[in-house]
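Report on one structure; see the data block that follows.
Every protein chain of the complex appears in place save one, which is left out.
Letters A, B and C mark the chains as written, and numbering starts fresh at 1 in each.
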Amino acid sequence: MVMKKFLNDPQRVTNELLEGYALCYPQKIKLVSEKIVVRATPKSKDKVAIITLGGAGHEPALSGFVGEGMLDASVVGDIFAAPGAPKVVEALRMFRDYKGIILVVLNHEGDQRNANMALLMANKEGIQVSKIVTAEDIAPGIDAPAADRRGLGGCIPLIKIIGAAAEQGMDVDQILELGERFNKRMATLAVTLKVATHPQAGQEIGALGDDQMEIGMGQHGEGGGNGPEPMQSADWVAETMVKKLIRAVDAKKGEKIALIINGSGATTLMEMFVVFRKAYEIVTGEGIEVAASQCAEILTVQEAAGFQMFIGVFDDETLALYNAPSDAPYWTVR
Amino acid sequence: MVMKKFLNDPQRVTNELLEGYALCYPQKIKLVSEKIVVRATPKSKDKVAIITLGGAGHEPALSGFVGEGMLDASVVGDIFAAPGAPKVVEALRMFRDYKGIILVVLNHEGDQRNANMALLMANKEGIQVSKIVTAEDIAPGIDAPAADRRGLGGCIPLIKIIGAAAEQGMDVDQILELGERFNKRMATLAVTLKVATHPQAGQEIGALGDDQMEIGMGQHGEGGGNGPEPMQSADWVAETMVKKLIRAVDAKKGEKIALIINGSGATTLMEMFVVFRKAYEIVTGEGIEVAASQCAEILTVQEAAGFQMFIGVFDDETLALYNAPSDAPYWTVR
Amino acid sequence: MTTEFTKDVLLKALRLALASVEEHFDELNALDAATGDGDHGTAIVATMKAAVEAAEQPAGLSDTLSNIAMGIMSATGGSTSSLNGSFYMGLSSGAVAEALTPSQTVAMLQSGLDMMKTTTNAVVGDKTMMDAMIPAIEAASSTLASNSGATLSELFAASAVAAREGAAKTADYVAKFGRARNLGERSKGSCDAGATSLALIFQAFADAVAEG
Partner (left out) sequence: MTTEFTKDVLLKALRLALASVEEHFDELNALDAATGDGDHGTAIVATMKAAVEAAEQPAGLSDTLSNIAMGIMSATGGSTSSLNGSFYMGLSSGAVAEALTPSQTVAMLQSGLDMMKTTTNAVVGDKTMMDAMIPAIEAASSTLASNSGATLSELFAASAVAAREGAAKTADYVAKFGRARNLGERSKGSCDAGATSLALIFQAFADAVAEG
């Protein structure tokens, strides 16, 4: 079967998409060395640089969040594949004279391995880099060890917060402390209705029946929940997921949270709003305040239908940073 | 077959999505009288109000663009159905004391009829309203009469421009003149790979074979091009479409344009970037300058795969207005 | 059997019409999906629901008809809303008494059609609901012209047949209005959704009048 995607040579898709992205937002970002996205105008060196790495195919993540108030650089691999360590080191070198470097790494085998290898290599060159690992998927259970949890879309609100902190001139330790504070109290859970097609391999990843959904599926169609189950109403799904998330972050009455519905690809904003409505009702029904919210595609998985629901608990400082100005192509705050 | 959508009672979907939307962006917009989206903080009455109307199911359009620098109100119908005239009149009444009212109407049978009826009714109540009709679909041919052309996503960049003009205090005549200037030189063409499912009726709209695409399809899966044809590469599609659009707007060497790839739903940002890359190459190859660009889902058609390509020719004034600040939930410019 | 057109007959007819379009919900959506946006079943069910609700309120015949028009336009949008709204608005002006004789009824129907014509230029052959509406009204009027003693039931029966035949012919037409217009020749082959629903509605009116 022909892939229903707009592609040229599938092996060149990552290069082409990055080229297109750079041509589309030249005032904000640029592409260097084929796979490294940086700001069009770098920030001043007396600030800490925030860098991330990850596979392509999840647009706008992660490169869509390079820009004032968020990332300084995003190192891109091929589709669903973390970049190799040498490319990451190349990016780290660009920021060696900055006040500091923080690398945000999502917890996936490939991302971790290549990041760790890159840190070793950078270290040998005398480049000091700190790392924040996000592993907020609660599919394996809310008490599962961090090593078992995947990093899903929660890295992006976290990047928003530490990116703003870096912009304000905080030093590495302050930013790390702040980041870990938010990191500890954030959680994501995904649900899938239709699986994605791998744009290079051309085949569907995973499988779901015509009347099935799977809560807890990973970012590419890898399972991880309790397996496929019959489809349910939007309200049922929203309620089931948000209750788990509230418990996972242990949000208490009076606390302020971010509530984000992140579409996977084919799921419409219409549906996200319907889901958000119910999740909001449950959250506020427990006396928790939704201080910031969003329904959008921030980290997608090709044309998969489904969404990730995210909750992160704020304190006054993280909330202010979350709301601080930013000018990344896919996250603008005035 | 079960619909692969997150829904509750399909008959309540429009209400629920609008409620969710309003809960998600309370700092920016609010919902009044069930189907009218207005700004959370209205602009001052010594400015012209910009209002639009249209069916739901195309999120974020049109209500996603209510906010500072863009729309003052969006009157929403049911899924794919323009609102009835009485609801439109209700919205118009809210702005009767403003410096003026401009209603933006997309050229679709239902939108036109209900808008015209509403204008008659408003007129009887002494409310003066001016109208801008967008009809920039070039599927019926670049020389087709305006009556035969559908209004597609081009209304949104137009709203961006006239919204900024209204914000700056221009009067109705100035804004109309400006709007018509841009309107005359904008064009959209759509391509579809997979058709949409109607969220209430539950069935697919139109039909496309496994290896087929259709250039010129309308906003919901209605045909209008030359019918289905075999799928082609992203570059082929981009080139074919952009060349027609350049001719339609008669963009000349040295002129500045907006180039927008607007995803229909399931088509990924990755693909849009790949398409953009080629379109950009062709445009700039003809000496035309891409002064503003975007790859995003601004007007969607459920989970249809495909996109609308948009070109609008700027002059200095319209370009400055396009780049002016705005703070709508789905179009923020710093 | 009913001899005069009254509010009771109207209410009964609208209820039958609602049941009929509900029964054909999927079929009407599918017809619209072939050439339009797949929602005419949804739209016409909402339209007839609004009509029934308005007709259930206490009011005379003419006021009821204008309440129906407003009710339709308030409850629904899209193409059908204003077309149907103007039809009932026209009926309202034509309803000169609480109980209309056959000839007054034909005049009322004609008034409905006239009002619609102020909002659409579609004529027979353009593949719209007018392909059912125009022949239906003409059939009532010509039945009366050829037999001045024709009963209400004969009038509506003739309308129903004409509407059904008119709707059936739309399969051969190329659409000139509405969302199907852009399809050109490709719009041939399936019946127009709006004409099909209107034929169902005229049949419901004929049934209501016949049953009394």
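Odds and ends about this structure:
Definition applied: a residue touches a chain if its C-beta (ideal position, glycine included) is under 8 Å from a C-beta of that chain, and two chains touch if they have at least 3 such contacts.
Quick caveat: nothing in here was measured; it's all calculated off a predicted structure.
Within the full complex, the chain left out of the display contacts the shown chains A. Residue A:G218 is the one among A:G20, A:G218 or A:G265 that touches the chain missing from this view.
Residue in contact with the omitted chain (choice from A:M117, A:I142 or A:V333): A:M117.
The residue from A:M3, A:A49, A:A81 or A:L299 that touches the chain not shown here is A:A81. Against the chain not displayed here, chain A makes contact via residues 55, 77-87, 108-110, 113-114, 116-117, 137, 139-140, 148, 150, 198, 200-201, 203-206, 216, 218-224, 227.
One rule holds for everything that comes next: only the chains that are shown with their structure count from here on.
Traced through touching neighbours, the fewest hops from chain A to chain C number 2. Ranked by how close its C-alpha mean sits to the mean of all protein C-alpha atoms, the top chain is B.
Of all chains, A has its CA centroid at the greatest distance from the CA centroid of chain C. Per-chain CA centroids place chain A at a distance of 29 Å from chain B.
Per-chain Cα centroids separate chain B from chain C by 33 Å.
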